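Note that one protein chain is taken out, while the other chains of the complex remain in position.
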Amino acid sequence: MSFGPYLFLAFLEGTVTAFVLALTALGLSLVFGVMRIVNVAHGEFFMLGAVLAWYCSTLLEGSPLAGFALALLLAPLAVGALALASDWLILRRVNYNPESTIVATIGLLYIVQQLVLTFYGPEARPVAAPVYFRVSFPWFGYSGYKLIVAGLAAALLLATWYAMSRTRLGLYMRATQQDLEIAQAFGVPVRRVYATVFALGAMLAAVAGVLIVPVQQAHYLMGLDPLLLSFIVVIIGGLGSLKGTVVAAFLIGISDGMISVFFSPTLAKILATLLVAAVLVFRPGGLFGDNRA
Amino acid sequence: MNKTGRNAKTPSPPAAPVSRRRLLQAGAALGGTAGVAGGVVPGMLASSAYAQGSDRPIRIGFQVHRTGIGAVYGRWYERTANAAAAFINDLGGIAGRPVEIVPEDDGTDPKRGAEVVEKLAVQHKVDFVYGPLFSHVVIGSAPRAGELKIPYFVVSEGYHVASGKLNRYVFQPGITDVRAQVTAIAGWVMDNLGKRVAMIYPDYAFGYDHRDFFSAAAESRGGTITAHLAIPPTESSYTRYFPRIPPDTEVLYHVMVGPGVLTFVKEMGEHFGSRRPEIFGFIDSLEGVDIASPGLGFLDGTYLWEALPRYADGYPTRFEANFRRAVGVDANGASAADGKDVATYSHMFGCWETLFAIKEAVEASGYRTPRDYPALIETLEGFRYFNEGLGHPQGGKQFVGALHQCFGQQFISRVADRRLNVVHRTAIEDGLYPPEADYTKQPL
Partner (left out) sequence: MTTGPEDGGAPRRRLGRVVALHLAIVAALFLAQFLLPAYHYTNVARIMVLATFAIGYNVLFGYTGLMSLGHAMFFAAGMYATGLSVYYFEVTAVPALALGVLAGAVVAALFGLVALRTSGVSFLIVTLMFAQALYLTILYFNEITFGDQGFTLSRALAPLNVAGTAVPFSEPALKYNGAWLVVSLALLVSAALAASPIGRVLVAVRENEERTRLLGYNTFAYKLLALVVSGAIAAASGAAYALLFSYVGATFGSILYSIYPLLWTLLGGAGTTLGPLVGTGVMYYLIDVTSGWTSAYLFVVGGSLLALVLWFPLGIMGAVRARWLRWLP
């Protein structure tokens, strides 16, 4: 294949990766931004979304579209409920102490993994795409569903942005993010905001899992890689900055696409990590962070 | 899990329709025993039946990947080991002693693996340790087995035993190693699919064995490798690799292990459409996966290596049928109890055959207690073949004592109408290579 189409493919792959990455990292970023805590179990929420999508697809066998729709509805609800419970039973009790939260969410990570391993099993199970078509370019073909995933992710990003900037919940969240005490003084129900944000972050991860599972498969160890990539994105973008998260997702997605196509994917991941180091040295708060993190 | 060697989920072999006595005679007559240099050790199966129940059990530690990345394989390995133990017990045990399988999970982790070998050997006081598949667990555990001087039988198909990296106490008598597998099929691929081959393999040791040994075998037959594409184990999207395959490539050779294979196949289909090269792959990636899964349609018309055909008509022998029934697998290669639970059929027979190899070595060497390990090891090293039979349903094996490794036949199947049809069976000689090690020179 000549250079032009090669580059085009790299760009296409990078864009799809970037949108999915932005969606996955968004929840992590949101939770950090408002609550100042890192949820290490974020990748497991993503994995649970994918696993639940598989259950929905077996429930409505024969109609991938119905199964997909059901999963899009059910998975975020179930995962959101789990997140609410975790917030209630764990995070609130350690008073959202950043380090205790990390240890607790690591604990949660292993418990979720073990539950899925015990009840769902070790297999990687496929889920049929809701719509399937192949986009034919003159030089190669490409999955139509992947393009749809990118579109849906973009829509969800827009919806989140809208929710943050135009709704009362968004106002509460921004107020809490900027100054907890003042927000409290003005009657913002901080505890409820925290619980809501934590659940929302988990739901976004679950939706990302549902969207991605027809492209990958549902497997109990699938959460780790998205978690690490999300960390990279969130750090480079600036912890807690939505704009930064999206920009960094594109930076990482496209560069990962390019480097992987032309060199080695392992090298791409090592370079992305070193990029994190560079960003931290020169802008400790990330590209778009407030630099007080 | 009970320790009598019978898994609740695995039906034990039915007594009917063949009576035990006839079965034993048939087994002995058809050579269900191992050979030593110069001749067959006669009547092992038959003689053991007479000494039945006269002694305490032979305890065999089973190091199993119940959790971690190897869990899909581990589950079927454990079922097979339990079925083999139950079957051997029905035949009268090993040297008249009942077999007891003592399982212990290693989490598919080399650190825990070494600890498990220790626990089985020292705490559970087993006679032998057996069972691991993943190479890093084998390599991590083998030194401790060597230090404890306990025979360690692996079912890993890795080239680490035959390469001489391990030690005198490690054996692989039940499954052919990957180097022999790729050497065996290289000729057929060259002759029938094409000589210009692009290789896609996982970016770790198992993949490198494929890369090195298939490349060498292909080039010695006038083939050319047009591209080497190593894919990292965590990869979840493959589209970007396909453009690197040069257009004049005649054959795409793929071997993948891990959860990504369905994506791989689907994206390969999306990329190539109908203008595809011939495709040859290793079933390792599709072990435990239904060939009729959504997204695998693109595999139709491609070829896969199998060690033991998944579909019962691929190798219809009595021994294979007996094995299939004993481990609870139906004619389509799935669990007889749950048609969606697909077996790891091209690997798990290794657990069955290894247990029989242990049986044959114990009986031929007169092993009774761990004091007899040197005799057992030297006897096993003296074996030259395992005959096809109830104990070796995948086919007869050559055994090279210096390498501690067996060599068996391989199968090539074509995917059609969402199932596998055997199109070629290699001879044992096709896979042989010049030995690079001699364990018999190491001290015991």
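Going by the order they are written in, the chains are A and B; count residues from 1 in each one.
The rule we apply is simple: contacts are C-beta pairs under 8 Å (C-beta built on N, C-alpha and C of every residue); 3 or more make two chains touch, one makes a residue touch a chain.
Computed from a prediction, not measured in an experiment: that's the story for all the values here.
Participant: List the shown chains that the missing chain touches in the full complex.
Facilitator: So, spelled out: the chain left out of view touches A, B.
Participant: Using the touch definition from the top, which of B:P57, B:G70, B:G92 or B:P110 touches the missing chain?
Facilitator: Of these options, the touching residue for the absent chain is B:P110.
Participant: Please identify which residue in A:G107, A:G151 or A:P189 touches the non-displayed chain.
Facilitator: A:G107
Participant: List every residue of chain B that touches the chain not included in the displayed model.
Facilitator: Residues 66-67, 104-105, 107, 109-111, 114-115, 118-119, 122-123, 135-136, 139-140, 142-144, 146-147, 158, 160, 165-167, 203-206, 208, 232-233 of chain B touch the chain absent from view.
Participant: Applying the definition given at the start, please give the residues of chain A touching the unseen chain.
Facilitator: Those residues of chain A that touch the unshown chain are 32, 36-38, 90, 93-94, 97-100, 102-104, 106-111, 113-114, 117-118, 224, 228, 231-232, 234-235, 239, 264, 266-267, 269-270, 273-274, 276-277, 280-281, 284, 293.
Here, only the chains that are shown with their structure count from here on.
Participant: How big is the gap, in whole Å, between where the Cα atoms of chain A centre and where those of chain B centre?
Facilitator: Spacing between the chain centres: roughly 39 Å.
Participant: Tell me, which parts of chain A touch chain B in their complex?
Facilitator: 1, 5-6, 9-10, 13, 17, 64, 114, 117, 121-124, 126-128, 134, 136, 140-143, 215-217, 219, 221-222, 224-225, 257, 260-261, 264-266, 269
Participant: So in the complex, which bits of chain B are touching chain A?
Facilitator: 67, 69, 71-72, 74-75, 203, 230-232, 234-237, 239-240, 242-244, 247, 258-263, 266-267, 270-273, 288-289, 293-295
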